[in-house]
Every structure is written in C-alpha cells, then in structure tokens.
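Structure incoming, see below.
The other protein chains are all here in position, but one chain of the complex has been omitted.
Up next is subunit A:
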Amino acid sequence: MGKSSKDKRDVYYRLAKEQGWRARSAFKLLQVDEEFNIFQGVTRAVDLCAAPGSWSQVLSKELQKNNTDTNEPPQIVAVDLQAMAPLPGVTQIQGDITKLSTAEQIVSHFDGAQADLVVSDGAPDVTGLHDLDEYIQAQLILAALNITTHVLRKGGTFVAKIFRGKDVTLLYAQLKIFFRTVHVAKPRSSRNSSIEAFIVCLEYNPPEDYVPNMANPLMDVPYGPDQPIVGSNRVIVPFVACGDLRGFDADMTYPLEIDDDEPYHQRDPMQMPISPPYKKALELKRANFYN
C-alpha cells in the first residue's frame, strides 16, 4: 500500500493534516457543535482523556472565537494519564480521572468555579471481544461521568464517545439519570461502518439527593424488569446525524485532488504515534531475534 493510500481512503485524515489538527477526531467535535451548539456561552471546559490533544485544540480555537466580546479568555483543562505536547491556552493535568485529587485539581484551575462543558474522546485499545470492549468503554464513560459530577455546573453539557453495541441502552439509562436531555450523535466525519458514536448530554441535573463520591464509582444499570433485554420499552435515545451533508463523506473514496486551488502533496501526520506497549517486542523483531 502506497503512502498516499490512507489519504485517498480517508478524506478526514488528509484534511486533519492539512488543517493542522492532531487527529481526525477534531472534525467530530466540530460537527457535534454544528448541530448542538455545545460551545455556546462556554468559558470553562474540561477535556478528559485528551491525548493526543485534537479536542483540546478544537476547544482552544472555538472558545476563543466564542468569547471575543468578553475580555476573559476561556479556561481549558486537559486531563490524561499520558503526557502530551503542550497547547497554547490549555492547562494540562497528567492524572487519573478516577482519582478525587484530579477533580480537585481541575476545580482549582477554575478558581473554585465549575465547568460549563466536559468532553471525553477516550477509548480503550479494543481487544476484539465486543462485550468486553463495550464494558471497558462504558467504565471509561462512567469514570468520566463520575468526575464530571464533581466539576460540572448544573445545566452544563457532557459529550463522550460511546460504542453502540449490545448493552448501549444500559448506558443511556444511566446517563438519563443525570441529564435532562440525552442524544446520540453521529458526526459525518465518523465512518458509517464504525461502531463509534457520541453521547451528547445536555442540562446536567443530578438527582436531588445525589452526593458526588469518587470512592463509589457508578455501577452499570443491569438488565431487569425496568430494562428488558429486548422489546420496545428499552430506553432509547434519539439519534442525530451531525455535520453538513454537503461536506466530505468519511466513507467515500475521493481522488487526491479534491481542491482545485491547491495541488495535493503528501503530508506527515501532525503528531507521531506514541510509543506502543509492544515497543520492545518490535525492536527484537527488527533485530531478527525470532529467526
């Protein structure tokens, strides 16, 4: 496969490199905003599981635009277990989102105020066992939701990546306890065939007696009489496709020359992949250890 092959196959991969985004997922957040205006009036935002940082880039750029009338610059906090390359206007916390100290650090960056928007594009490395992958992804979202209950203001917005697998209705049910409106959004920059979608939770409104508690992570809602495994009375949330139909199609094969004004040239990715866990095994393979 040629080097330009991925460019041809994936137009958003190419656009991301051309427009300076660290990852193609930047377009997904932009398209979610096109539909839901999630950046409107937001001055304090948190990006969970931020690395490599494309969503922080989007927040930094879009919130800046947003607040030209006020003098106060937007405050953006990016949290990840891994270190990531610095971004102007973004405060980074290298920490674990399941720790209370991380929540306290976030709030301290906002000088005690709470966030208007929390986003999370985190996903585990999938194993291929769909039930396990969906569970781990749900745990990641519940951990994100848990820390969100500590840092998000009432009425705030929460956006996170989900896998639309067999138990997604249980996750919807859990989220609906904390937010007035829950939508599942599919940006056009996310491939049609992909299991990924985004949960857009508007108007944070926790139950009256709810006390945020990091020590007790939120457990999943199980299947039961209120949540039958099949049937029409399962909790279903409305689907919203995001992004302009006239825009690019993530599934379509485009010729390399998509823009008449600018001839195509091969670009390197903005951010090289981080060192994989199997780095040592790869090095040994290159050193001909196995033969």
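We adopt the following convention: contacts are C-beta pairs under 8 Å (C-beta built on N, C-alpha and C of every residue); 3 or more make two chains touch, one makes a residue touch a chain; residues count from 1.
Just so it is clear, contacts and distances are computed from a predicted model.
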Per UniProt record, name of the chain withheld from view ["Exosome complex protein RPR4", "Transcription factor bHLH79-like isoform X1", "DNA polymerase" or "WD repeat-containing protein 6"]: "WD repeat-containing protein 6"
Residue, one of A:18, A:34 or A:249, that touches the chain absent here: A:249
Options A:72, A:111, A:125 or A:208, residue touching the unrepresented chain: A:125
Those residues of subunit A which, in the complete complex, touch the missing chain: 1-2, 5, 8-9, 98, 124-125, 127-132, 135-136, 139, 164-166, 168-169, 172, 184, 186, 188, 192-193, 195, 197, 215, 217, 219-220, 222-223, 228-232, 234, 236-241, 245, 249-255, 277-281, 284-285, 289-291
